[in-house]
Every structure is written in structure tokens, then in C-alpha cells.
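Take a look at the structure set out below.
The complex is shown incomplete by one protein chain, all other protein chains being positioned as in the whole.
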Amino acid sequence: MQIRILVTGGTFDKEYDELTGTLFFRDTHVQEMLRLGRARLALSVETVMMIDSLDMDDPGRAAIVARCRDAAERAIVVTHGTDTMVETAGALAAAGLDGRTIVLTGAMVPYAFGSSDGLFNLGSALSFVQVLPPGVYVAMNGRHFRWDAVRKNRQTGVFEATEDGSQEFRRSGE
Amino acid sequence: MQIRILVTGGTFDKEYDELTGTLFFRDTHVQEMLRLGRARLALSVETVMMIDSLDMDDPGRAAIVARCRDAAERAIVVTHGTDTMVETAGALAAAGLDGRTIVLTGAMVPYAFGSSDGLFNLGSALSFVQVLPPGVYVAMNGRHFRWDAVRKNRQTGVFEATEDGSQEFRRSGE
Amino acid sequence: MQIRILVTGGTFDKEYDELTGTLFFRDTHVQEMLRLGRARLALSVETVMMIDSLDMDDPGRAAIVARCRDAAERAIVVTHGTDTMVETAGALAAAGLDGRTIVLTGAMVPYAFGSSDGLFNLGSALSFVQVLPPGVYVAMNGRHFRWDAVRKNRQTGVFEATEDGSQEFRRSGE
Partner (left out) sequence: MQIRILVTGGTFDKEYDELTGTLFFRDTHVQEMLRLGRARLALSVETVMMIDSLDMDDPGRAAIVARCRDAAERAIVVTHGTDTMVETAGALAAAGLDGRTIVLTGAMVPYAFGSSDGLFNLGSALSFVQVLPPGVYVAMNGRHFRWDAVRKNRQTGVFEATEDGSQEFRRSGE
């Protein structure tokens, strides 16, 4: 199974600029994370943009939709900042990319900071994308959610089901 | 969905003894890894044993089978050393634990050594166990394999499909 | 030999707030760093303030001077943000705390970010403070400088000697 990873930035890829003391983006860490995870998947990684998801706008979402539509792969993982991940998931669902399984994931702590949930989430998203039926999903906190059944709780930083629908596509036949 | 994690040791949980300069087992790091991964799953973690998988024997495998049979959960992740993981998967399959999805995972580098694939694999295994149909699987290198369709390549340290069956239960309907 | 560590914040102690995506101060990491370094020194650690050194002002410096003057120890390490470390060193020198060896140190990358120079610098500062004659020094980049013979190069982030005086108190008798 061929998988495409579309990188859009987010906390996942933030780094610390030691001259200014601020956080910034340089290159994605996804390739390094895949190497660390000893991933042996048929993967291609493509950087669409490197932005804070608070700066994600409609043209940005249109660019992500276009890359998904153009991708040869039917399994796509999108790395994305957590603040507006659900909105981008909605834009992808609205685009009607039938036949594709698209999983958005991100991190609460930058990978470069050594204590990140990013490696865990990347392993999770890459696994879900291989086995979930076509559709658009968010994979965070070890769980997966349909795009229309999830929100980020900004008080706790945890992704939650907005209804009990989060598990309903879990296993065909159940 | 309730998930049980059965800990059996393996590289995953090895630590460095700074007085003797050797590797040893103390407590599992699984709880710490789940916290780091911000996992929000309905989980219970149970330590069955803490051994190197080269020391796994039939009574050990029988103990793991018994814990799986006794578990209330239908989704079970077993952390296990990589050297004999496939043999233990076979013992679990032979036990005929119908209706359960059991995923074995491990690590090539101890979590405590800071450069481990363990966090990636744990995220992967916990995701696969939520969506795969009942059966016994190995989750390593970002992939999942049926128990009877995988081997560890000892030259490369990579888990490989022994036939093209590794993907066949991927998605019902395909 | 008794040593006092006065903590004032700086990059050393910055953490990442995963809810807001910003850097902030909580508690100092100095105790954890000393444990990691297996330090076995007669030490007391005192937090004077927890601020970015760009926010250090005259009352702040006066507070640090007062703590140095009141300290029972003749060997004092001050952790401090790098941007105004030299100015605080000057204030300490101007205070005329005769008989005390005071070494300021800091970090370019937060300790919590896993790739910090902080542990190296702490080992360095604690060593210099045990052997340098009374005076006020900056210890960064593995070197020590007299308070009046150093500046931070803001383009490179490196501390440099402003004259060849940086080594002159190196070894008595040379």
C-alpha cells in the first residue's frame, strides 16, 4: 500500500531559534521521525506549507485539498497544527475525495523538544490510514475520529468526540 | 472500546544499570510512554513478566495465553521482545481466542535510551488493535502482519511479510 | 567547599506550554540537572526570580546582589539569561563583594528541549567556581571570562573576550 504524507507545519515541526529565543519553522522532522520509528512503509513525504495552524486560511486549505486530489495514493496522512485541524478536516470532507482515506494528525509538543507526542501520533496515524475505510479522520491521543465528530478541547488540549459516533466506523461487520 | 496492554518485557523496557554497565529490567515504561503520547484511551496495563524474549519459553507463552483468555477486553496489545515475538503470536493463534484482536509489538531500541522506536510502535499497535478484525497480529515498522505471515529478518532487524498475505485483511470490501 | 546556586530564570529554565504554544517559566530545572550530572557537591539552590533576562532591571540586579552579599558561601553560581548576563555581572562587580567567587552561566537552548547546552554549562560553571580566585566571571561556551572582558555576540550567540584579559587569572604563577 502506497501512503502519502502531506506536511503542513504545526507544533509537530516547530523549532527553537536560539538567537531570538522564539519558535519557528525550518524543515520538517517527519523524515527523521520515520527513521527513528524504523518505519518500512511505501511512503512519499511532501511539504505543502510550513505554518502555524492559527495562520491556516481558505487558500491554504484549498492547497491541501488540491494535493490530496492530485495524489496517486489512496491513503494520505496530513500533519497539521492542532488548533484548526478539525476545520481543515471539514474542508477535505467537503471536497468529496471519494475512495481516499485521509488521516490528519499533529502534536501538542514540538518533536524537537524531546518530549513530544508527535512520534506516538505519527505511528498512530500511519496505522489508522492503512486500515480505516475511505473518509476523513483525525488521529490524536491514540484515537481516531470522523471529521464531523471531533473537537479540540482547548482547556485540556485533548481531542474529544462531539457525539458517540467516534467509534462507529471502527470495524466493518460489527 | 476497552483495551488491555499486557507487558512481557523485551527491549522496550530494558534499562542501563550504571553500577554494573549491563542492561536489566525494572518496571515497565509503558505508563510513561502513554502519558508522553497523551493517550486518552480506556486502557488497563498489566505486567505479566519482565523478560528478554530470548528467555521466553512454553510456560511463559502459556501464561500470556491465559491472561488474554481471562481478559475482559476484546482488544489486547502485548509488548514483547522482538526475537521470539512471532513464536508467541503463533501460540496465541493456536489458543483459539475467538473474538479477540491481539496485537504484539516491541522495540529495537530501549525506550529509556532516548532514541527508541518504542513510542512509534506503541502508537501504531494501539491504533491497529482498535480497527483490525479479530485475530492475532504483529505490529512493527509501521506495518501490521498476520501471525502466520511475518518473520523478523535478523540481519536487518526489520519485520517482513513471509508471503503477500500481510495486507489481505486490511480493509473489508476491498 | 560550600557552593550556592542562585537561579534567576533565563533560557535555562524555559518550558513549552502546550496549550498556548508559547514559552514560559515554571520551576527551575537546576535540581534535576544536578541529579542527572550525578553532582556530589555541598550545594544549596535558591530561586531569586524566574524571568527572561530581557526583563532584568535595576531592582532585579539589586536583588541578586543582595542575595550574594547575604550568602554564607564564598562560591556562588548565578544562572541567568544570556542577553543581559554581562550587565548583571557588572552590577555584581560594582557591588564590591570581596572574597567571593561569583560565576554567571546560562544556556542558549532550554534544558527542557533536550538539546541544551545547559548541562554542559552547569558542569563548567560549578567547576570554575571551585577554583577561580575571588571575582565575578561569566562561564559560557566552555570558557570563563572576567566580567569586564566579555560580551555576547548577538549574531552568533557566542560569548567572546572583548580583550585578551579573559585568561589572565587563569593560573596563578603563570
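Per-chain residue numbering starts at 1, and chain names A, B and C are given in the order in which the chains are listed.
Everything that follows uses one rule, which is that a residue touches a chain if its C-beta (ideal position, glycine included) is under 8 Å from a C-beta of that chain, and two chains touch if they have at least 3 such contacts.
Everything quoted here is computed from the prediction, not taken from an experiment.
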Fill in: Displayed partners of the chain not shown (whole complex)
B, C
Worksheet entry | Where the unshown chain meets chain C, residue by residue | 1, 33-34, 36-41, 108, 114-117, 119-128, 130-133, 139-144, 157-159, 167, 170-173
Item to complete: Mind listing the chain B residues that contact the chain we can't see here?
Response: 11, 14, 16, 18-19, 21, 23, 52, 108-110, 112-115, 154-155, 157
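Just so it is clear, only the chains that are shown with their structure count from here on.
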Item to complete: Looking across all chain pairs, point out the one with the most C-beta pairs in contact.
Response: A-B
Fill in: Classification of the chain A:chain B interface as same or different, half of numbers criterion
same
Discussion item. Report the inter-centroid distance (CA atoms only) between chain B and chain C in whole Å.
Written reply: 46
Discussion item. As a quick test, compute the distance in whole Å between the mean CA positions of chain A and chain B.
Written reply: 25
Worksheet item: Going by the touch rule set out above, which residues of chain B reach two or more other chains?
Response: none
